[in-house]
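Of the protein chains in this complex, all but one are displayed in their positions.
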Amino acid sequence: MTKLVYFAWVRERVGKPDETIDLPDSVTTVAALLDWQKTRGEVYAHAFEHASVIRVALDKTHAGHDAALGDAREIAFFPPMTGG
Amino acid sequence: MTKLVYFAWVRERVGKPDETIDLPDSVTTVAALLDWQKTRGEVYAHAFEHASVIRVALDKTHAGHDAALGDAREIAFFPPMTGG
Amino acid sequence: MQGRSVPGATIRIQRDPFDVPAETARVTAGRADIGGIVAFTGLCRDEGGRLRALELEHYPGMAEDEIGRVAQTALARWPLLGLTAIHRFGMIAPGEDIVLVIAASAHRRAAFEAADFMMDYLKTRAPFWKREHLIDGTTGAWVESKAEDDAAAARW
Partner (left out) sequence: MQGRSVPGATIRIQRDPFDVPAETARVTAGRADIGGIVAFTGLCRDEGGRLRALELEHYPGMAEDEIGRVAQTALARWPLLGLTAIHRFGMIAPGEDIVLVIAASAHRRAAFEAADFMMDYLKTRAPFWKREHLIDGTTGAWVESKAEDDAAAARW
């Protein structure tokens, strides 16, 4: 089981702050996970439509789209940061 | 009459904070004034020995050694600044 | 208030306002080897009177971790004698403080550079997102990230 968490407009589009699911064995990279999210229905298709701008963190550490998921237990999806 | 003022080690070497004197008509630039100071006795010769490092201000405005004295009423001599 | 332990640094993510003089005093207390302190305070602008409040969402846990990583990089890069980073979340009214970075060193150059670096990296790496709430009662869009912030971070 993997916890997926969403922030800002990604959270609003998905419609929930987090969910815990089983990822398919075939999904082993961040890029593959973003592609898979798009296949989970209209809501997800919309939320991940512009996947190239979505940032991902694996267990609270920034990860590039080419990164392997490894054994991450919490995967976060969010827009580029605008703090400070 | 022109007021000459001295600061930091220039003041200490000259032995007074200021003096008011008549400058010779031939002294029309900062460089000429620094040379002239050296001729005013041992104390001044020592104070202005390394004239190239001494900074000069004409009426409280920095001036290069090539500047004309113009009608400056107060001329200051001091080492490079070390405030801040 | 949540804290993160980075030796030599104070990192906090909090809803409440912070106290700049108290945070500065914490850095300088009991020492006389500091020659320069740079304190940067980021404030909420009213955007010409349009804005009622900024909403700051953050990723708890990761926000502390990420600012801590940025702080460790700064501590390794400059000879700092003190480093503080505090970032608020929640609803923030115009004129209120949002973020504080304090950097202290024996000499001013390190303090300036470290504070500047911290802010550039906070902007582009700390998981915070801003949304505008307007005077007219509407909620604006999420603030978009700026290319100039990425360019600023790339300087280092």
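We call the chains A, B and C, going by the order they appear; numbering starts again at 1 in every chain.
Convention: a contact is a pair of C-beta atoms (placed from the backbone, for glycine too) under 8 Å apart; a residue touches a chain by one contact, two chains touch by 3 or more.
On a predicted model such as this, the values are computed, not experimentally measured, just so you know.
Peer 1: Identify the visible chains that the left-out chain touches across the whole complex.
Peer 2: When the full complex is considered, the omitted chain touches B, C.
Peer 1: Tell me which of C:V38, C:L56 or C:A74 is the one touching the absent chain.
Peer 2: With C:V38, C:L56 or C:A74 as choices, the missing chain is touched by C:V38.
Peer 1: Tell me which of B:T20, B:T39 or B:T61 is the one touching the absent chain.
Peer 2: In the full complex, the listed residue that touches the missing chain is B:T61.
Peer 1: For chain B, which positions touch the chain that isn't shown here?
Peer 2: Those residues of chain B that touch the unshown chain are 5, 7-9, 57, 60-62, 76, 78-84.
Peer 1: Please output the residues of chain C touching the missing chain, sorted low to high.
Peer 2: So the residues of chain C touching the unseen chain are 20-21, 24, 28, 31-46, 48, 94-95, 106, 108-109, 111-112, 115-116, 119, 152.
Everything that follows uses one rule, which is that only the chains that are shown with their structure count from here on.
Peer 1: Among the chains, which is located farthest from chain C on the basis of C-alpha centroids?
Peer 2: Using the mean of the C-alpha atoms as each chain's centre, the farthest one from chain C is B.
Peer 1: Report the inter-centroid distance (CA atoms only) between chain A and chain B in whole Å.
Peer 2: Their C-alpha centroids are separated by 72 Å.
Peer 1: Could you put a whole-Å number on the gap between the CA centroids of chain A and chain C?
Peer 2: Between these chains, centre-to-centre, one finds 26 Å.
Peer 1: Which residues belonging to chain B are in contact with no fewer than two other chains?
Peer 2: None at all.
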